[in-house]
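Omission of a single protein chain aside, the complex is shown with its protein chains in their original locations.
Chain nomenclature is as follows: A and B, assigned in order of appearance, with residue numbering initiated at 1 for each chain independently.
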Amino acid sequence: MAIDVVEPDRRDFLTLAAGTFVAVGGAISLWPFIDQMNIDAGAQSLASIEIDIAPVVVGQAITVMWRNKPVFIRHRTKEEIEKALAVDVKDLPDDIARNEGLPASALATDGNRTKPGHENWLIMVGICTHLGCIPKGQTLSDKRGDFDGWFCPCHGSHYDTAGRIRKGPAPRNLEVPIYEFITKTKIKIG
Amino acid sequence: MAAHESTCVPKSRFGKWMDVRLPIGRLVHDQLVDFPTPRNLNYLWTFGSILSFFLMLQILTGIVLAMHYQPSAADAFDSVVRIDRDVNFGWLLRPLHAVGASMFFLAVYIHIFRGLYYGSYKAPREILWIIGVLIFVAMMAAAFLGYSLPWGQMSFWAVTVITNLFSSLDDVIPGLGTTVVQWLWGGYSVTGVTLNRFFSLHYLLPFVIVGLVGLHIWALHVVGQNNPTGVDIKTKSDAVTFYPYATSKDAVGIFGFMILFLWFVFFLPDYLGHADNYIPADPLVTPPHIVPEWYFLPYYAILRAIPSKLFGVIAIFSSLGVLLFVPWLDTSLVRSTKYRPFYKWFFWLLVLSCLALGYLGSKPADGAYVIWARVFTAYYFAHFLIVLPLMGLIERPKRVPGSITEDVLGPEGTAGAAATGKKG
Partner (left out) sequence: MKRLVPTSGFAAIMTAVMLFAGTDPVLAAEEHAPQHVERLDWSFAGVGGQYDRAQLQRGFQVFQQVCTACHGLKYVRFGNLADSGGPQFPLDAVKALAASWPYQITDGPNNEGKMVERLPGLADPIVGPYKNDKEARSVQGGALPPDLSLIVKARGVESHAPWYTHWFWMLADIATAYQEGGADYIYALLTGYEDAPAGAELAEGMYYNAAFPGHQMVMSPPLSKDFFIEYQPDSGATGSLDQNAKDVTAFLAWAADPRLDTRKRLGWQVLLYLLITTLLLYAVKKRIWARVKH
């Protein structure tokens, strides 16, 4: 009774084929369980926002929320702009502009951190590039660090008046999002 | 745990080192590789594995759904809609969980009726059976709690109606029922507070079920599997090893059952649910015809068959409770219904009653529907309380084969197997 008459090759092939099918199917079906944690369609569709910046007087700054991130909008003074222009890009810890609206290789000049004709406005995502804290410097009473820009209290990163990292552990300049001026006093972020 | 002598011989040095400290390898080898399995099991015996598969799938899909679900009255419905529309693969994961619950019940019903037919509850499998009943009850609780979560009209009114069952305790001790119900609700009616606790418990119960399943499998491996003849394994030739025999068959069972399951998931994701649950919960409007999910319909029919509130509730709980006593209610000397020419008919009558109760549970509770629900409810209880004890005394069973091997090979084959004695 029950003698294995089948040539072993065929059985091995069958077992291998079935095993492969189960393994590959099992592996592929993991994908929905992983992908569900990615950003969903609702969050991806989050709109751009429009902001009226007319009320922000010279020397003041406001913070707005965009994609649940704080965006710093500072109306810079003449001195602040001059200070930022005076820095040689070669001396910066991070010499890349980090401006989403410019090529990735653009240098971190003050002009590359702002829009031509609107140099008095500095608009950046207000998240420290070190570990994600919100730097201080938006209100007049805040400590603004050694370079009169922003200072991150978590681990002591100093940003200058163009939002560039000058001192401390943060590796990159504050990120400039995509934005445009719709009118002279109205911007659209995103 | 072992019902058979361990044949595990660790080969590697690490294996030997582990074996004297935490013999997991030995456990797996003895229980999942070398475990003696009756050679005559049919595909109905693959449902244990199918159920384990569904338990794991429900937990896995449940965990990922909980990442997107919000258990508050204001957000629950919207968060479920968002899962369907916006979450990556949410349109697949939610039906996997919802249809998965239905298929879990379909599989457990087949598993239970298989046990009833082949007498798998009879000595020495009483504890195995009782743990099984407890798993079934825990599944029902988990399913009911889970059904409340989308917070649609059916969810809301199912919670209201089912929790109100406990208000019948007012008929026993005045005030007791109201106290219990308000304790369950955390308010004067079903609210977001209720939803929040139901979510918590819904997340807890599956792990209770996992524990019970562990005990169920432990008990199974102490007494060994029953088989279509109901005759115990006596010699080596009665059994095959769990691996690869049972595992290869279980794999076919699981994948075969998945075809049915995924047919519903992909092509009929809403078929087993109710359209009203796509209307957000409204405490001011009860849907014209509220019905539970299909797997609760027989119990719902029993509830409505009884004109008294208290006794209706007692009947529902008794219909489950009676299952606990089945091992002692059955007086038959043989296990398998295969050898019980008369009881066989009564078994199918029980199946028919459950099907009929399911149908009646989906119909309005009036007229002939109620009358028929009473008839079938009466038979349901009579089957366990009268037929099962009496048939064992009256009926003369057919001849039961002397061994599993004899059943498979016939009397001559048994002699051959005993002579060669190598198979299994």
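Methods note: contacts are C-beta pairs under 8 Å (C-beta built on N, C-alpha and C of every residue); 3 or more make two chains touch, one makes a residue touch a chain.
Remember, it's a predicted structure, so these values are computed and weren't measured experimentally.
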Given the contact definition stated above, which residue among B:31, B:49, B:70 or B:102 touches the chain not shown here?
B:102
Hidden partner chain, touching residue among B:161, B:222 or B:351
B:351
Touch with the omitted chain, as defined above, among B:33, B:110, B:180 or B:400
B:110
Filtering B:191, B:318 or B:362 for touch with the omitted chain leaves B:362
Where the unshown chain meets chain A, residue by residue:
1-2, 4-6, 10-11, 14-15, 17-18, 21-22, 25, 42, 45-48, 55
Touching the unshown chain, chain B contributes residues 39-40, 42-44, 78, 81, 84-85, 91-92, 102, 106, 109-110, 113-114, 117, 228, 240, 244-245, 248-249, 251-252, 255-256, 258-260, 262-272, 274-276, 278-279, 287-289, 291, 293-295, 297-298, 351, 354-355, 358-359, 361-364, 408-409, 413, 423-424
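Keep in mind that, in the parts below, only the chains that are shown with their structure count from here on.
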Distance in whole angstrom between the CA centres of chain A and chain B is 51
Residues of chain A that touch chain B when the two form their complex
1-2, 18, 22, 31-33, 35-38, 40-43
Sites on chain B touched by chain A in the complex:
60, 64, 67-68, 82, 85-90, 92-93, 251, 255, 409, 413, 416-417, 420, 423
